[in-house]
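The other protein chains are all here in position, but one chain of the complex has been omitted.
This part shows chain A:
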Amino acid sequence: MWFKRRSIITYTLLALFVYLSMKLTEFDLSKFRDFRNMIDFLSHWFPMDFSLLPKILEDSLETLAMAFLGSFFGLLIGLPLSFMAAKNTAGAPFVYHLTRVGLSFVRSIPEIVFGLILLTALGLGPFPAVLAIMFHNIGVLGKLISELIEASDPGPQEAMKAVGAKNWFASLFSILPQIWPNVLSNYFYRFEVAIRTSLVLGFIGGGGIGQRLFNDFKTFQYTAVSLDVLVIMIIVILVDFFGSYVRNRVI
C-alpha cells in the first residue's frame, strides 16, 4: 500500500550516498579493535591536576569575556541592521536587498577565517578573536532577528502609525516588545555557540581556555587537559542555565 516501486530507487540512492560518504570519510568500525588504546590513553587524564585550577579559571574568564563581547557587539550592530533587512520595515527595496546581501556575506565567512586574517593582522591574543566572533554574529543575529520582524503582527504597528507617531518609531516601538523574548533566546544561543567558537579560536592563538587546552594537549599534560575539559563543560552548562533563567524572567 505505501511501498511504491519508485521508493526502491530512493532507497537505493540513499544507500549509495551512505556508502560513498563512508568511503570518503574512511568510516571503519573495525578500527575499534584497538579500543584498549583509547582507555589506556584516557587513563593518563586522571587524576586531574587541581593545582592549575586558578590559572584555568583565569583563562576561562577570558574566554567568557571574549564570547560575551563578541556576541553582544554582534547583537548591538545586528539589531538595527535587522530592521533594514526585514521586508516590512526596510522602507526602500534597495535597502532591504543591500542589507540582506551584506548580512549573508559576513555570515558566509566562518569565524575561523576571520580569526586567521585578524590574528595575522592584529597579532595574537583575544582581541582579534572578539572581532571575529562579532563579525560572524552580526550576520547571524541580523538575519535571525529580521525574520522575527517579518513574522511579527502588523496590527500594533498600524495602531502606532494611527496615533501619529513617526513611521520609523511606530515600527520600532510596536515590533521590539513583540520579538524581545525571541531576540534574547537567539542571543543566548549565539552566546553559547560563541563560547565553543572562542575555544577553536584559542587553538589558533586567540587566547583564553581554548589556547590553554591546545597547549596542554600538544605538550602531553593530560592531567591538565582533563581539568580544562571539565571546566569548559561546566561553563557551557552554566551559561545555558543562566540563559533560560533570563528568558523565563522576560516572557
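Side notes on the structure shown:
Keep in mind that, in the parts below, a residue touches a chain if its C-beta (ideal position, glycine included) is under 8 Å from a C-beta of that chain, and two chains touch if they have at least 3 such contacts; residues count from 1.
Everything below uses one rule, namely that contacts and distances are computed from a predicted model.
Set against the options "Ethanolamine ammonia-lyase large subunit", "TlpA family protein disulfide reductase", "Phosphonate transport system ATP-binding protein" or "Isoquinoline 1-oxidoreductase beta subunit", the UniProt name belonging to the omitted chain is "Phosphonate transport system ATP-binding protein". Within the full complex, the residue among A:Met160, A:Ile195 or A:Val239 touching the omitted chain is A:Met160.
Against the chain not shown here, chain A presents residues 153, 155-156, 158-169, 172-174, 177-178, 180.
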